[in-house]
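This structure is in structure tokens; I'll ask about it shortly.
Note that this complex is displayed minus one protein chain, with the remaining chains in position.
On to chain A.
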Amino acid sequence: MTTETRNPQRQDETLNSIGIKKPRIDGILKLTGGADYAADRNLPNQTYGYPVTSTIASGELTGLDLEEALNMPGVLDIFHHDNFDRLSRSPNDFAAENKVGEPRLPFEDNTIYYQGQYIAFVVADTFEHARAASRKVRAHYRKNDEQLTDIATLDSGEGELPGEDVPGDASSIGDADTAYAGAAVKLDQRYSIAQENHSVMEMHASVAHWENDRLTIYESSQGVVFQRNALSNIFGMPLEKVTVISHFIGSGFGSKLFMWPHAVMTAVAARRLGRPVKTVLTRQQEYLNTGYRPKSLQRVRIGADQSGKLLSLHHDGCNETSPAGLHDDTVSASSMKMYHCENVSATNHLVTVNKCAPTSMRAPGEASGNFALETALDELAIQLEMDPLELRRRNFAETDLSVQLPWSSNHLKECWDNAASRFGWDKRNPTPGAMKDGDEIVGYGMATQSWEAMRQHCGARVGFRDDGTLLVACGTQDIGTGTYTIAAQTASERTGIPVEMIDVRLGDSSLPAGPLSGGSMATATVLPAVSAAVREAVEKLKELATAEGGPLENAESDSIEIKDGRLVSGDRSIEVAELLRQNRVGMIDGEAHTAPGDEKNQYSFRSWGAVFVEVRWDPGISRLRVARVVSTIDAGRIINPLTARNQIEGGIVMGLGMAMFEETEYDPHGYPYNNNLADYIVPVNADMPQVEVELLNHPDYLLNEFGARGLGEIGLTGVAAAVSNAVYNATGKRIRDMPVSIEKLLSA
């Protein structure tokens, strides 16, 4: 473990590679088709798997007629409950880094828990043969009369939310009940967010291949180490015999954090057939088998005084979970930290539905919880006849009361001011419907954005090569966010070697273990590890350089610096590559493992932001459009303004989807109605408003030496609330259930 210094008073160093607008170093590969995604992998003698899925939502699989399918051309085998390997479940433990998407193993029992559940797996010599045969599998079921796919049907609309309390999920400070009872101004409202699916561009895919007793699996994964660990548990194999490779990912948004059952089916089939198996899920299968943001119901109660000071806050959540795998979205948890309120209570309930396991989806929990809280605050401001921004200012959290810790760094006030002035918030007319423009009514709304800042342990290896290039390797992955690029920038910063000469290797579980690409923590986690690995390697270089007869013979190790790829001591210097060549050494490497330290117990780490939205409502044709979004983000030091802005803009677009369109629908019989991109509506280019993002750049040195936090999720938070608040300002209609659809606007 390498030690690091963290110091808030630290002087900003002059940085050369970090903080510059560096286009993605893998961009050319992506543009030219050189990026090898999982489904692009073709191995000799490869076969193709195609899952057969349940057409009922709840019941039992009583039989499978396979004969016709087995006799179809090219079919090699069909796997199902009666002939599948007996495996062990993964312990499914996040801390042990073996969490999976759905702990239930494929075909584990004959119970049907949800529509789309895998009931058989056909393997054939071509994809088309496997698909054609899959349609000839005849399944017999005993169907249950009842199934549950919408938790809203259980909600009475008042009082407690449905579902079971999750032990350990409730948190509180002060006495929210008493404070609420005594408050002069009260609000008690319910909110909901529809189920959303990740709708990733690149389909989920596995290509599994066994060589003797070693398994290699190419997967579109946001966590190669987690998947490696899970597979090793499931197959009872030592870690070093499993390798998971994921060089490029065409977005994941959380659906690829944890392994799904198709990977296990693929690996089993490859072992049994002694041939590689490739499985690429269809869009329909993916909508039903790779997780989703669960629908959540929420209740917010606020007690305040006439000046708008928050006296009491209750935030209760309830989200869907699955019999095939528990998922707690903890939608209310962030409300413990958002504002200064001494009496807060947050709870979460779960309801089991007939769907596959839900999972994390970009800003899990917080995006949903933020919507309820930030909409409730807008409602409170209206009740108080106060500007909604002013209400928030009056309740700024100077410290994190929930854990009694100071913030490591918090520039929320600057975010509010900066975004409000760029947006022109002062021109807002608070009276609903008062701002008109031709056929349209203009509405303004705002919300606070927030996401926790985290850091994990991480390993990295670097190697100085005698051709002047530098290898950087880490067992994390780049999910399209720019991790390759910022790893190169970091190594460049610490060595002076240009980014173009740095060869970054990620997405391979056999590299030093790196973090999941999720939770907005990869940047804060990976960068210090790369930097520390450089230091390790440089120490070895110094020994070489100062050795007898070496170019820096007798120099004090401390006097030597690495600059522009050269070791420099006073007026002597040597190019690193030259040093290696002189010593006939091909590469000098260094490996380091870094981890967060005690700062976690001394400070509370969060990123902050403010988002302002202008909507346009044309009541004559019930048309709602978002015209403008302005957001200012405080996420510590910005490592690469290009990729950073891109993340925030992408988050905003997803937030617009949540606010306006996205809803995975199940019909009253449990049938998934819109499990495809034609019927599941996401924003398209024509829906893009003018989006103006500003990134404050205040390093948070308490988190790591560069002061970087993460910003993959924060852009999404706040958007749904800002839209719904703007909708109220335009229409006078308060839509508390996302998405805001035409029929809700017509009936409100």
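Observations on the structure shown:
Assume contacts are C-beta pairs under 8 Å (C-beta built on N, C-alpha and C of every residue); 3 or more make two chains touch, one makes a residue touch a chain; residues count from 1.
In this text, contacts and distances are computed from a predicted model.
Per its UniProt entry, the chain excluded from the display bears the name "FAD-binding PCMH-type domain-containing protein", taken from "FAD-binding PCMH-type domain-containing protein", "Carbon-monoxide dehydrogenase large subunit", "Fe-S cluster assembly protein SufD" or "Cytochrome bc1 complex cytochrome c subunit".
Interface note: of A:21, A:89 or A:135, the residue touching the hidden chain in the full complex is A:135.
The residue touching the chain not shown here, chosen from A:51, A:636, A:683 or A:699, is A:683. One chain is missing from the display, and on chain A it is touched by residues 55, 73-74, 126, 128-129, 131-132, 135, 620-623, 625, 660-661, 665, 667-669, 671, 673-674, 676, 678-679, 681, 683-687, 741-743, 746-747.
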